[in-house]
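Certain chains of the assembly are absent from this excerpt, and the rest are unmoved.
Letters are used for the chains, namely A and B, taken in the order the chains are written, and counting of residues starts over at 1 for each.
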Amino acid sequence: MPEREVRLDFQRPVRLGFDEAILCAGKSESQLATVFAQAAERDPSLLLTRLEPEVLALLDEPRQNAIDYDPDSQTGFFNWRAPASGEPRVAVVTAGSSDVPVAKEAARTLTYYGVASHAVFDVGVAGLWRLLQRVEELKSLPVVIAVAGMDAALPSVLGGLVPGVVIAVPTSTGYGAARGGETAMASALVSCAPGLTVVNIDNGYGAACAALRVLRLLDAAEPATR
Amino acid sequence: MPEREVRLDFQRPVRLGFDEAILCAGKSESQLATVFAQAAERDPSLLLTRLEPEVLALLDEPRQNAIDYDPDSQTGFFNWRAPASGEPRVAVVTAGSSDVPVAKEAARTLTYYGVASHAVFDVGVAGLWRLLQRVEELKSLPVVIAVAGMDAALPSVLGGLVPGVVIAVPTSTGYGAARGGETAMASALVSCAPGLTVVNIDNGYGAACAALRVLRLLDAAEPATR
């Protein structure tokens, strides 16, 4: 019998509190089939990221029906039982409208885990007033995810205005010296704002997971309030 | 009267809860003098980072005496009134002993703000048993700061074992393909461990600030316990 090419990490929910998430880009059709077969054996829910519509269309109909798909963020929820979600606990902010798909990957990941998020899009610092109008609402939330490409000035400015946890997601928008997001990523990493942390370029999923790690600590600390 | 070259951000404590921190590297002697003069006007405490002993020695004696200095981390506390600190709430873990000065910058920053930390040094993955022995104690703390250079495999492994907040600090240790910490930084940013976040190379101060943002949320959530 051949070695299994895919090996779902079913202990992850126990160990970390995260379901296995499948980065679909780079996986072959047969590997995705194996993912669903392994999942079917144990019936867990799965979060699918970077799932292009063309790849989704290759699945058989029952599988497709079992997936709650969002084309903007290219995320899918397999076997998902929508958890109750309350007030928004995370803000997802973008500098431009080109950053929105990455922001939605973050928001959808939060949704998957039952966390509502608050979207504040297209408020980059070149038109500072758009951001300053929204600062008070951002201050009221424990976590802010700041999604920005180009010079990524947004996370710096936010990190200096907001006392909660601020996570920067650099994006690959822009051209030339934007270098596919490298400039935004480096910019966020050297920001003067104290305590800003950074995830990989376009990694909305990762930022959401980082937010979830914080929220779980809060949930453990305040059982009565939720 | 000439423009002031230094302008302390006295509103920062109010806005973010952080005192002004002074990155001493790159500042001239007269600029540091101005820092202390401005601080003297208002009597705040200051956190000084990257303060080399030679620079410290240039200050006049009263200033030197007002500074609690740690040569390993090259940090100084000016006008500091040691806050009460309780049980460790942050683990500071290093892959090698060369990463220790950066780890101590993080630990000292936490100390400055009254947060005790738990040091777990020289437990890199090349000798995995050293790390696995310590996993249980790391799981019990809300935040783990993982300090590692070279291939930065430590934060990846930790991020897969520990459910709390994990912050990677890449370091500039190593030579050749280590590229002054660039490889460690990129490695941490592309780690598969979900929800790992990253700060700049050798930025122990920044990682500690990120930890403090989390701890303050926890403190606000659980007022009775502290």
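The rule is short, and it goes like this: a residue touches a chain if its C-beta (ideal position, glycine included) is under 8 Å from a C-beta of that chain, and two chains touch if they have at least 3 such contacts.
Keep in mind it's a predicted model, so treat the numbers as computed, not measured.
The complex is built from one repeated protein sequence; 2 chains are visible, and the structure file as a whole lists 8 copies.
Throughout what follows, only the chains that are shown with their structure count from here on.
Between subunit A and subunit B, the centres computed from C-alpha atoms are 26 Å apart. On the subunit B side of its complex with subunit A, the touching residues are 15-18, 21, 142, 160-167, 185, 189-190, 194-200, 205-214, 216-218, 221-222, 225.
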